[in-house]
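What you see is the complex with one protein chain gone and the rest in place.
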Amino acid sequence: MTGIVVTNPPHADREAVDALGQHGIATIHEAQGRTGLLGSHLRPIQRGVRVSGNAVTATVAPGDNTMIGVAVEQCGDGDILVVVPTAPCDVGYFGDLLATTLKARGVRGLIIEAGVRDVADLNEMGFPVWAKAVSAEGCSKGVLGDVNVPISIAGRIVSPGDVIVADDDGVVAVPRRNAAAVVAAAQAREEKEARARARYLAGEIALDVNNMRQMLDQAGVRYLDHADWLKEHEKGSDG
Amino acid sequence: MTGIVVTNPPHADREAVDALGQHGIATIHEAQGRTGLLGSHLRPIQRGVRVSGNAVTATVAPGDNTMIGVAVEQCGDGDILVVVPTAPCDVGYFGDLLATTLKARGVRGLIIEAGVRDVADLNEMGFPVWAKAVSAEGCSKGVLGDVNVPISIAGRIVSPGDVIVADDDGVVAVPRRNAAAVVAAAQAREEKEARARARYLAGEIALDVNNMRQMLDQAGVRYLDHADWLKEHEKGSDG
Amino acid sequence: MTGIVVTNPPHADREAVDALGQHGIATIHEAQGRTGLLGSHLRPIQRGVRVSGNAVTATVAPGDNTMIGVAVEQCGDGDILVVVPTAPCDVGYFGDLLATTLKARGVRGLIIEAGVRDVADLNEMGFPVWAKAVSAEGCSKGVLGDVNVPISIAGRIVSPGDVIVADDDGVVAVPRRNAAAVVAAAQAREEKEARARARYLAGEIALDVNNMRQMLDQAGVRYLDHADWLKEHEKGSDG
Amino acid sequence: MTGIVVTNPPHADREAVDALGQHGIATIHEAQGRTGLLGSHLRPIQRGVRVSGNAVTATVAPGDNTMIGVAVEQCGDGDILVVVPTAPCDVGYFGDLLATTLKARGVRGLIIEAGVRDVADLNEMGFPVWAKAVSAEGCSKGVLGDVNVPISIAGRIVSPGDVIVADDDGVVAVPRRNAAAVVAAAQAREEKEARARARYLAGEIALDVNNMRQMLDQAGVRYLDHADWLKEHEKGSDG
Amino acid sequence: MTGIVVTNPPHADREAVDALGQHGIATIHEAQGRTGLLGSHLRPIQRGVRVSGNAVTATVAPGDNTMIGVAVEQCGDGDILVVVPTAPCDVGYFGDLLATTLKARGVRGLIIEAGVRDVADLNEMGFPVWAKAVSAEGCSKGVLGDVNVPISIAGRIVSPGDVIVADDDGVVAVPRRNAAAVVAAAQAREEKEARARARYLAGEIALDVNNMRQMLDQAGVRYLDHADWLKEHEKGSDG
Partner (left out) sequence: MTGIVVTNPPHADREAVDALGQHGIATIHEAQGRTGLLGSHLRPIQRGVRVSGNAVTATVAPGDNTMIGVAVEQCGDGDILVVVPTAPCDVGYFGDLLATTLKARGVRGLIIEAGVRDVADLNEMGFPVWAKAVSAEGCSKGVLGDVNVPISIAGRIVSPGDVIVADDDGVVAVPRRNAAAVVAAAQAREEKEARARARYLAGEIALDVNNMRQMLDQAGVRYLDHADWLKEHEKGSDG
């Protein structure tokens, strides 16, 4: 299937995309039943930024970024470009020129399971990137991959048109048709967490807030004063 | 021994705990004979922070943070929670709600050989964390571990009541009963380093400040002008 | 060859050294034909800094930093100290005292494929370091290595007198006698990139700026509307 | 989508499955246009074995192998069980008892991006396994995943009913409906390689067998006698 | 505490040591409540071997194996030497000469969280080793560690006199005073597994053997025919 460029893929509803961008990715991940989180080796180049957008996907060959150039043409306002090499390769696939062209098209960020370069420029330009590595090593041109097909990146399947949300915690993908439902679930979760936070600030603890004591008791938790533990421990060890 | 929660473990002397917090961890590590340093894969989530405190220890199962909830109840003012999974697992065991409850109890920080999440919130709250990974992946509940028993974390044995000091260089543990002696040794070391620093600033070098020339001579160091080295090197190689 | 200290090695032309420091390392790496880049596991301790200088090289034994002390004496104004252990070892070979003495001698930075410590102090002092790890674990003394011989560090051969440039993207080495030629090539590349950047800002894309469409066509890129792709895909899979 | 168990998924044609098992995975990977290869961190527990089969897929929670038990019931003669944790976890999800039950059902092997245990027993039983790690650390029970949905494992999307082939080189997946076409392409490739091998055995080299000399000449390869290279090199370097 | 050599530490009962050696480490790990397993990065140099013995512990400095020489004198018949460096270092701490001296003293094996060399000789001699790495890089002499104190190795605390069992699955430690109880628990577990194995061989599956169906039902497992899943899936996604 190499060399396929799919045009006009479906998009998630823009309102849902933007609403998802109001929530941290940990919340979204929980809100969709603990699914969709990309591997934690994708780290933000800039700190303190959160973006949400519509996924444009691309695969690239090891050491060759031809298909990023091709994917650029398929990217538009509100999109996030999501790139994976067909075999692990950490060279710098992306730098300030590609960021310039994406930013000019209204693209909101880049997710790449590979390396990027010109990171000082990327920071200065304010173009958000989540990557696996920083490397100034450049790419060749000429080997094909695909654009806008479903990809396997950082342990998850991402399809074009899925919603991507990324922040300091990493990157999460929300299937396109679930976007609105996940917005609602995320809001509900945040409201519930706000109530819990108030109780924690007032000095309550999770054992009570979440009614965990009976479960712990049944599971066999045993409280032992340190003096008693020492006696028991000395029977079983010398160290 | 799973499911044991030891209550009322001994504490290090608060004055010594606070005095240790006046020193960098490299100094403390040297001051106690190059022992006690936890592995360098535990990195600070925030930069520029140093904390010292009394260790409350906990073990957790892979992907299950039940025992952090249990440990919270054993944590109080001046403590640092120290958590290790029973098998390596980098999911997010700890986030802003747990930080809220620990902060409300006067806990000074978290050391965890696993992942944490909500790092933007942790930064904003100013709750200091040293962790192995950042991951938004959540935890299940229901599998037991232990609280306040000696643990093996990042290559060191840490017992409840040991003193933990952590800064940008990493994390060091000081056995409870050695705390006062290490304070004294750290102060002596810093004074010695201050004298050396003054000499370095004045242009002296370590070969003289530390009297290393005779040792080097005996070990066989040989100074060769570059022209002479080139001649010798050409006899042994072509490259 | 252990224990050799080569004195008075050649130096790159200072003007070329300083001119190279005007360019990002990605540019320099490209300007010298995609060569000379050190491995991306060498990361800056401080962000937002760029240095260039003349390489003073040293090898050290695992866990022993004796030869850094010896190398200090061979370092002077405009130099960068470049250190590699003879076997991988991430303990802290370098801290604030060594930084003080190097800074006092006009040394511009340290490149080390190992660990460093006292990073808060290094940041405060403004002494730039690129390292593989941060570790407070100290070193022993007494095992020899070499100073100012060609070394293999992070996948590259670096000779004393080569030019080192380092920034947020990593570290690049330029052979001494090529320095002036690389300055010229880097300037030419930046001018070319400036022209391309202007076109990208105006909305053009790389497929046109770099005349890639014919190459892609010959390589077999195939554009498919999403509806057509779905039909084709359904013939080949169910998921 | 957690907790979904899909029953009666489609199967690849058994004849094509068995025919694919006649080819090495490098050949199959090439035959389908360099696609489908799972990451090289999946290694065979036994050497010298090759299997092919119909994929039954499962996701498991970190440290919890409940869904392998559920997946067993969906596995039958000629199948290969393909398992991925929802977050990286290398504990031992699989041992001799699960191998016994799978073998009794005619299952041909296990592919798992996690750990396995009882490897001496697995070898003795002759149940083939490709895994990421060996660990005796056991699993908990009670957290759900999915069975027979498309999964992302080791960098690839695998759907139930895809063909899995695995040997000493690793693991490849062939989309179900492409199986027959890939068999034909693999046979064609092996015939072509046999012709090339005969020429290599006769002393010819790839530059001639593959007509590479003109391409190399155009790309700028330059042959230099060592004496000439030395002269050129000395102008550019000292080392 | 560096430089301490503890003599005459307690030993586990020899009968229990030998009885533990009759069980695989996965069984022993389960039999003592899923505790005591060392990290899976300790791998056997030889395959197909199992040993059990009384732990003699030692710490060594990075790149320095002085204390292995010191520990040899504390090792005797039925012991296993357990070594950890004070900071991670994978050079070759141990080779055929040390194996010769240990074998001559009746020592049953070596566990080391570092590198070993002369592995062809070790295989030929039949001296069993579990190590983190193979490296021919040698060690210096002169830096002290400790012998026969409790150590933290591969994520576990091991005290002198604990029982070590190691096989193809890795390494487990059993606290000295628990040895007899763990023997009994391991035997009980193996008997239970034998009964389960017979049922699996007869075609039963774990869902029934372990009565898991009700739990799964309550947890929300949902069985869906593939045709129904496809309809549901198409509502939620396009790929």
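Order of writing sets the chain letters: A, B, C, D and E. Residues in each chain are counted from 1.
As a working rule, a contact is a pair of C-beta atoms (placed from the backbone, for glycine too) under 8 Å apart; a residue touches a chain by one contact, two chains touch by 3 or more.
Everything numeric in this text was worked out from a predicted model, so none of it was measured.
Which of A:Glu30, A:Asp90 or A:Asp121 touches the hidden chain is settled by the complete complex: it is A:Asp90. By the touch definition given at the top, chain D reaches the unshown chain through residues 24-26, 29-30, 34, 37, 40, 43, 48, 50, 167-170, 172, 193, 196-197, 200-207, 210, 212, 215-216, 219-227, 229.
Taking the whole complex into account, chain C touches the unshown chain at residues 1-2, 33-35, 37, 39, 84, 86-88, 150-153, 155-157. On the side of chain E, touch with the chain left out of the figure occurs at residues 2-10, 66, 69-70, 72-73, 90, 92, 95-98, 100-101, 104-105, 115, 117-121, 123, 133-138, 141-142, 144, 148-149, 160.
Just so we're on the same page, only the chains that are shown with their structure count from here on.
Shared contact partners of chain A and chain E, listed by label: B, C, D. For A-C, the equivalent interface among the listed pairs B-D, D-E or A-D is D-E, as over half of the contact pairs agree by residue number. Comparing the contact residues of chain B and chain C by number shows a mostly separate set, under half of all numbers used being common to the two copies.
With centres defined as mean CA coordinates, chain B is found 29 Å away from chain A. Per-chain CA centroids place chain C at a distance of 40 Å from chain E. Residues of chain A found to touch two or more other chains are 9-10, 34, 37, 150, 157.
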